[in-house]
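The block that comes next holds subunit A.
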Amino acid sequence: MNCSKAQGRWLFLGIAAVALAMAGPAAADWALDFPASATELGNKVRGLHHMALIICVVMGIIVFGALGYSLVKFRKSQGAQAAKFSHSTKAEIIWTVIPVLILVGLAIPTARVLIEMEDTQAADLRIKVTGYQWKWRYEYLDHGISFFSNIDDASNAASIRGAGLELHEHYLRDVDKPMVVPVGKKVKLQLTSNDVIHAWWVPEFYVKRDAVPGTINETWFKAEKPGSYRGQCAELCGRGHGFMPIVVEVLAQDEFDAWVAGLTAPAEPEPEPEAEAEAAISQASTAAAGGASAR
Partner candidate 1 sequence: MSDTTHEEHHDGPHASGMWRWLTTTNHKDIGTLYLVFSLIMFLIGGTMALIIRTELFQPGLQLVDPHFFNQMTTMHALVMIFGALMPAFVGLANWQIPLMVGAPDMALPRMNNWSFWILPPAFLLLLSTLFMPGGAPAGGWTLYPPLILQTGDAFPFVVFSLHMLGASSILGAINIIVTITNMRAPGMSFMKMPLFVWTWLITAYLLIGAMPVLAGAITMLLTDRYFDTSFFLAAGGGDPVMFQHIFWFFGHPEVYILILPAFGIISQVIPTFARKPLFGYTSMVIATSAIAFLSYVVWAHHMFTVGMPQAGLLFFMISTMFIAVPTGVKIFNWLATLWRGSISFETPMLFAIAFVVLFTIGGFSGLMLALVPADIEYHDTYFVVAHFHYVLVPGAIFGVIAGVYYWLPKWTGHMYNETLGKWHFWLSTIFVNVLFFPQHFLGLASMPRRIPDYAVQFTEFNMISTIGAFGFGLSQLLFVWMLIKCVKGGEKATEKVWDEPQGLEWTVPSPAPYHTFETAPKV
Partner candidate 2 sequence: MSTGDSAPRIVIRPNSNFTGRGAFWLFVAMTLPVLGIAGAWALRGYWLILPFAGLELAVLGAALAITVRRGRYRETVRFGKRHVHVRRGYAGRQEHVEFPRPWTRAWIEPGASPALPGRLFLGAGGTSCELAACLTEEERQSLCRRLRELTRLPVATEEKGATV
């Protein structure tokens, strides 16, 4: 019966989730669960997700088990006679109260993580992130560094319809200039947008926040390990929404300092935003007429 099938799926999902949690960072293909977290907070979120998933799987086993039992046991073709009862106050109270208790048990740890998540105090580094159609701009408020981050040329070329080019490993998830941050430091992001609403998202940091024009949204992350972390825009923002990747390079503090020095010490002028913007427009010049701003 379909109920046992659905039940099987949930079991499969549960087992897969547990297996994957134990396996650590697994191959991306056929991934069945959240990615391994690169932040401490992310681990807590991942833990919440697993707790909720397990509660759902257990409830699913109970509900679908009872359903499957009824469908097998009380079949008319097996001569089952229908009972006449039509309510039971006791049962109805039980299955109202028990879910309430479960929900309260779930809400309390969730609220704790939420409060921690919203605490943007005491940041070591502040970066202003501005969304554009369709690229990101990063401004290091404490260092006077500012640059645009566009999709890499290889992805851009391969994403043209019918290009037939080979797709590289980080297709659509690579940029020309990544955001660079030091490891183990609390990085506060101040997000806004130049045009429509975007959302800055790096899955392994468990950070996603909308970049809204006219508003500054704040969020933060503290990466635990050096490496490259990839994400992309998560709020539909027009034709190039799928082509707006994010890469964060997490470096050791001394490497980060060297990177900062390399950008600030020689009098290399900051690229003009206008010029960059024009380049981006020509990149998107294949946009359909209606994709262009109508205002």
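Picked so that all candidates are chains of the complex that A comes from, given by their letters.
The rule is short, and it goes like this: a contact is a pair of C-beta atoms (placed from the backbone, for glycine too) under 8 Å apart; a residue touches a chain by one contact, two chains touch by 3 or more; residues count from 1.
Keep in mind it's a predicted model, so treat the numbers as computed, not measured.
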Selected neighbour of subunit A [touch, this complex] from 1 or 2: 1
For the subunit A and candidate 1 complex, residues of the former touching the latter: 2-3, 5-6, 9-10, 13, 28-35, 44-45, 48-49, 52-53, 56, 59-60, 63-64, 66-67, 70-71, 74-77, 80-88, 91-92, 95-96, 99-100, 103, 106-107, 110-111, 113-115, 117-118, 158-163, 167, 169-173, 195-197, 199, 201, 203, 206-210, 212-215, 217-218, 231-243, 286-295
